[in-house]
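Here you go, one structure.
One protein chain omitted, others in place.
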Amino acid sequence: MQQKYNAILLNEKDNVAVALRTIKAGETLSIQGVNEKIKVMETIGYGHKICLSYISENAKIIKYGECMGMSTEKILPGYHVHVFNVRGLKSSERSSAAHIKS
Amino acid sequence: MKTFKGYRRANGNIGVRNHVIVINTAGELSSFTKKIAQLVPGVIPVIQQGGESQYEEDLKQTVRTLIGTAGHPNVSAALLLGIGENSIANEVKEYLQEQNHHVEALHFNKSTSIATLLKEGKDWLEKAVKKSKAEKRVTADVSELIVGLNCGGSDAWSGITANPAIGSFSDAIVNDGGTSVLAETTEAIGAEHILANQAINAEVGQEFLKIVNDYEARIRETGEDIRSANPSPGNMTGGLTTLEEKSLGCIKKGGSSPLREVIGYAESPTEKGFIFMDTPGYDVESVSGLTAGGAQIVLFSTGKGSPTGSPIAPVIKIGTNPQVYKMMQEHIDVDAGKIIEGLNTIDEIGEEIYQKLIETADGSITASEKHKNQEFAIWRLAETI
Partner (left out) sequence: MEKYYFEGYLRKEGTAGTRNYIGVVCSVICSSVIANDISSKVPGTVPIIHSNGCAQLGDDFQVTKDMLVGVASNPNLYSALLVGLGCETNQISGLLDSIPKTKPVEGIGIQQLGGGENTLQKGVHIAERWAKELSDKRERLPLSNLTVGVVSVDIDEESLEKVHPVVGKVIDSLVAHDATVIMGITDTLAPAGPLLSERSEKKEVRAELSNLGEESYRKRWKETNSKVHAARNFSKEEKDLAALEAKLAGTSTIKGLLAYSENAEECGLYLTKASSNLVETLSNMISCGCNIALVVSSRGTLTGSIALPSMTLTPKSADGGAFEELVDYMVTEEDADIQSRNVIEELIKISSGKKTALEEYGLGEFSIPHVGTTF
């Protein structure tokens, strides 16, 4: 079956989308609710994340509208977002992220 | 206003099924639970393997779960099996009879022959089934529903399709005045600060952080470190980058409504809205805790396909990808894999789940009910004495 969209945006605040099938370099992202034409710069495996807007170094990666990690380098739109350019939160970042002090 | 037709109980609660059950209060009675249930067509055996001499922590949890199960709104009548005179069966019976539940306890003791006991059990159940058949469904509002949220056999798609769709549904039913109960504390480790932020006040947020911290401490005791072990290499291949991301994919079943209350295993919510119950990630124990806490229906997302159900509540299975739906259709009720195929949005599947929930509440049978998947187990805490 020909899919209508090749990626999905889980929350409108997100700066990453998730590939619904393997997307090859050179293809254009088609995401429901996103009109911007973003060119895919490297092959993205299905289930993997792709950058939608410029992310500077040590900035929040937003998925589900929440911070799921921090970038370890700047990431440009159309590039793969994964373990080589993202790290999990440090415990100090986690507790400061919570309004409630533990 | 969304409504369904259910069974109004003497205590005012509303059920979506009208079960007559036999439930054992001691593991030694498992065989007789099956035997007695078989004597009367339509009676469901609810079997648990614990309940002998237990440390206090297990005993309290067992009694609470038995009360919640035998007194569940989906249950028209319950026959409790016990041994001797001062058994848990009596304690549970007396508590529930005070609340006008239709329950009885049958005690195996030295002075009554097995044949007499079997006959007594059969007679009581026959009457209970007859009475249940005379009970009629009445219209009720969805705000009276408590829906349990669980996942099992998750895959890389769970957090992308089925769980966010369940989250969309959860927000919708909470908006309609109903209750959704997210479970499985293990799955929240790593994203607990996010769910704590969703709490209505600092107190609820703190309670949630506490149960997660306690959980992690117990895991560390076994020599495992959940933070360094996750995401696993398999998760990473599937596209998961951080523990936060993995856990977010699980807790997003709860949507974005404010977290109103944190309750213990098998406890009933005292508030309406979005609730968290402290349960293990072990599916059958978790679902048994949710139903004992009053959930009339449970939503269960699965990526690899799991057949498990519940003897008490209909379990609606939501497949996370098109392949699992195709391969395991006999076990799955809703195909969230359509999101991957671009056929539906997350919110559309959320609406489909809501529709399925209403149909199920009205009496439509789910896959696990059709296959008589009636697994039941109480979360065990300590070794038997």
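In this document, chain identifiers A and B correspond to the written order of the chains, with residue numbering beginning at 1 in each.
Here is the rule we use: a residue touches a chain if its C-beta (ideal position, glycine included) is under 8 Å from a C-beta of that chain, and two chains touch if they have at least 3 such contacts.
Remember, predicted model here, so these are calculated numbers, not experimental data.
From the touch rule at the top of the page, work out which displayed chains the omitted chain touches.
B
Which of B:K119, B:K133, B:R227 or B:H371 touches the chain that is not shown?
In the complete complex, the chain left out is touched by residue B:H371.
Could you tell me which of B:L195, B:V284 or B:V315 touches the chain that is not displayed?
That would be B:V284, which touches the missing chain.
From the list B:T3, B:S30 or B:T345, which touches the chain that is not on show?
Missing-chain contact among the listed residues: B:S30.
For the chain left off this view, which of B:A10, B:A134 or B:I385 is in contact with it?
Per the contact definition at the top, the residue touching the missing chain is B:I385.
Can you work out which residue in B:G6, B:P73, B:G121 or B:G153 touches the chain that's missing from view?
B:G153
Touch as defined at the start, partner being the missing chain; which of B:V20, B:V40, B:L66 or B:I83 qualifies?
From the options B:V20, B:V40, B:L66 or B:I83, the contact with the absent chain belongs to B:I83.
Residue-wise, where is chain B in contact with the chain that is not depicted?
Chain B touches the missing chain through residues 27-32, 35, 48-50, 52-53, 55, 57-58, 83, 108, 110-111, 113-115, 152-153, 186, 214-215, 218-224, 280-285, 304-308, 327-331, 371-375, 377, 379-385.
Everything that follows uses one rule, which is that only the chains that are shown with their structure count from here on.
Any idea which chain B residues touch chain A in the complex?
Listed in rising order, the residues of chain B that touch chain A are 156-157, 160, 164, 190-191, 193-194, 196-197, 199, 202, 205-206, 209, 213, 236, 238-239, 241-245, 248-249, 252, 256, 339-343, 345-346.
Tell me, which parts of chain A touch chain B in their complex?
The touching residues are 1, 3-5, 8, 10, 18-21, 32, 45-49, 61, 63-69, 81-83, 86-89, 94-95, 97-100, 102.
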